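Only a single protein chain was left out; the remaining protein chains are all shown in position.
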Amino acid sequence: MFLSSAEAIERLVPEGTGFLAVGGMHMHNNPMELVRELVRRRRGVRRLLTSPSASLAADLLIGAGLVDEVATAYIGFEHLGLAPAYRRAAESGAVTVLELCEAAIVHGLYAGAGGLPFTALPPGLELSDVSTANPEHFHTITDPFTGERVLVAAPLRPDVALIHALAADERGNVFFAGAHFTDRLMAMAAKTVIVQVERMAKAGEIAAQRADGVLPGFLVTAVVVAPRGCLPTASHRAYGYDEPALRSYLKLSRTEDGFAEYLQINGMAAAGVTA
Amino acid sequence: MFLSSAEAIERLVPEGTGFLAVGGMHMHNNPMELVRELVRRRRGVRRLLTSPSASLAADLLIGAGLVDEVATAYIGFEHLGLAPAYRRAAESGAVTVLELCEAAIVHGLYAGAGGLPFTALPPGLELSDVSTANPEHFHTITDPFTGERVLVAAPLRPDVALIHALAADERGNVFFAGAHFTDRLMAMAAKTVIVQVERMAKAGEIAAQRADGVLPGFLVTAVVVAPRGCLPTASHRAYGYDEPALRSYLKLSRTEDGFAEYLQINGMAAAGVTA
Amino acid sequence: MSVTVEYSTGELMAAVMARQLRPGEVAIMGAVSALPQAACRLAQLTTAPGLWFIAGGSGAVNPHLEPLVASSCDERLLDADAVMTLPDVILVEGRGDLIDVFFAGGLQIDIRGNCNLGPVGSWSHPTLRGPGGVGLPFVARAGRVVIYSMSHDRRTFVEHVDFVSGPGFPAGPGGLPGGGPSLMVTPLCTMDFDPGTHLARLATLHPGVTLEQVLEATGFAPILPVKLETTPAPTPEELSILRRLDSAGLLRRGASR
Partner (left out) sequence: MSVTVEYSTGELMAAVMARQLRPGEVAIMGAVSALPQAACRLAQLTTAPGLWFIAGGSGAVNPHLEPLVASSCDERLLDADAVMTLPDVILVEGRGDLIDVFFAGGLQIDIRGNCNLGPVGSWSHPTLRGPGGVGLPFVARAGRVVIYSMSHDRRTFVEHVDFVSGPGFPAGPGGLPGGGPSLMVTPLCTMDFDPGTHLARLATLHPGVTLEQVLEATGFAPILPVKLETTPAPTPEELSILRRLDSAGLLRRGASR
């Protein structure tokens, strides 16, 4: 249950993992310690699923060339700018983009979590180009109740989910603080779940949480205790994002050489890593 | 926003309301003050939707002859016994039963809340007789992703939902205590939402709740403050169910005359009420 | 030397059900579930450490059951290791690879392990309108299903249920996505299912119960095993744990043995 980040990635995210989901939202609650371990080990995945709005975690994995296809609705840094590595890879075709929308991600994860074979989407969502651009993920079928044509999306069932929570108890029950975005849903939909936490829970702390803020341990495969392990992204109710560090990443990663330098500086240029 | 139970029912649940949902689960958090007001006013509804497990609220409304059709997965009193009025009405055909399962209710409310045209159900659920018994609520269609035959269910979009919460603030933000079952989802799916609360919230009390335990006021049409208004059912974190009172109901309501007597004793035999 | 320890039918059944559970598994139960809840807690404290159980509508994960309560949604169940929302429990039940053991029951239970909590008799004009099956259709997706009933008579144990709330083994072609019914526990006996025919097979008789009593009380003819064992009585340790949990005596309301 309790592993180091190295053990967790080594054992639970085998090379060539088909479908990896990474939690957090924007520059908040990205499970960076786990992501850095993936980069150190050069663990490639066929498909990466992000939360509805990803930032550093996705940009790093894509920049390191570890992702064949990314299923996402947003990778960027809000007011700090666009995602440099994602831009470069998407513009060159180095990564394939499965463009989704928030509804396809959230309802798709709901379907994955609940064993629903697919999800119908609200009328009007077919008017964006998201479904047109990704014909393998969306279909238009006839609503058997009304006869109308409706858009449906595939369920999302990640092989592995990497998420962050505030604390865990001995049984692997974890709880979230602040907002937890789509992290619980992602964990509920994934076969293997690695949770990065700031610390161990105090006695009685989990039981005092509301249902919404807890992920029961039977849904958790492994816990990695990594204090301040979301930095430079924020960990809600623990610390804010490190804006200078993020700006430094954004500046360096404008070029491939700079990106390689960032990995080097941040201890991610493991043996076997080539820029 | 703040109404008496009489005003709320008079204004917001017009005679012949098409689709009424009533919250609570088993003998817990039934919005009894609102339900009693419906009975006092003899307000009939075409279809009643219960939570996955209903008890007194549904049995009273059905026994009073106010329900043409009930969509439910369970009406009973757990260890205290079967629901006498429901049994009598269902066995005589006085009420039509739209038998649902928990999945059809919860995923149906999710679809209703999110504007999804319908919901697909997990494989295996077609093996019960629930869908066979209710061909208008279920269809079997072809999964466009896999080609398999899959069961789908209609969305649930109540015209009015009656639910209970612990407390409300001036803006109609309400919060739940203990478990809230399907009550939030029911409110999110309904066009008109009447929330019965024990009391007004203290300053800062709503803001201190987790997201899961709050229903924002823009989803609430009216609030009725009714201290101890769930009795004889429980209000989580306020009081337990009144078992002697429930047993007394179960005993009296074994016959139609006894049921009428129960209404009389409990102030529900308003002018115009006939047993 | 020996001592005679008296125990109730409920206590015996709880002990039998507890022994069905294995360390680290995930079990779930629905309404009127003090019995399987007690069984799960007992198992956690004896042969199935690390067992997880979800107390139905309450969403409680590993409720501490101090005390054991009658209603499946009692707020005291929320004194637990963790709590889920009810909609999240529905997701967990539906995913299909998470629930190892589903405790089920019925007003009617048949030879293939089908359970009926809905209409008895005609669907539209039943002779007995049962409460409804709640989440019983989900048994189809569980690892295995343990069926329990506090009544063992010919109205309950029937050849064919009138309405399938929770599916047992199908009679025709096609299977269950899950593992299907594994054991039935009644006040008289336990029955498992013949691996070849998927029909109910008598497994053990409770202490003091005869084969004739069981056959007389059962509306179908269960397969008879080569050797009919007696259900092991609860041990003093098991009884001691059950009685600590069950201060209200919910499991001791039936006949003592």
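By letter and in written order, the chains are A, B and C; residue numbering begins at 1 in each of them.
Criterion: a residue touches a chain if its C-beta (ideal position, glycine included) is under 8 Å from a C-beta of that chain, and two chains touch if they have at least 3 such contacts.
On a predicted model such as this, the values are computed, not experimentally measured, just so you know.
Although it is not drawn here, the omitted chain touches the following shown chains in the complete assembly: A, B. Checked against the full complex, the candidates A:19, A:86, A:175 or A:249 give a single residue touching the omitted chain, namely A:86. Of the options A:19, A:118, A:218 or A:241, the residue whose C-beta touches the omitted chain is A:241. Checked against the hidden chain, the listed residues B:72, B:173 or B:253 yield one contact partner: B:173.
By the touch rule set out above, chain B reaches the unshown chain at residues 110, 112-116, 169, 171, 173, 184, 188-189, 191, 206-207, 209-212, 214, 216-219. Where chain A meets the missing chain, the touching residues are 25-28, 52-53, 72-76, 78-79, 82-83, 86-87, 90-93, 97, 99, 101-103, 106-107, 110, 121-125, 127-130, 133, 178-182, 185, 212, 234, 236-237, 240-241.
Heads up, the rule we're going with is that only the chains that are shown with their structure count from here on.
Listed by label, the chains touching chain A and chain C alike are B. The interface with the largest number of contacting C-beta pairs joins chains B-C. Mean C-alpha position of chain A lies 40 Å from that of chain C. Each chain gets one centre point, the mean of its Cα atoms, and the points for chain A and chain B are 38 Å apart. In chain A, the residues touching two or more other chains are 110, 114-116, 209-212. Multi-chain contact residues of chain C (touching two or more other chains) are listed as 59, 83, 85, 90, 94-96, 141.
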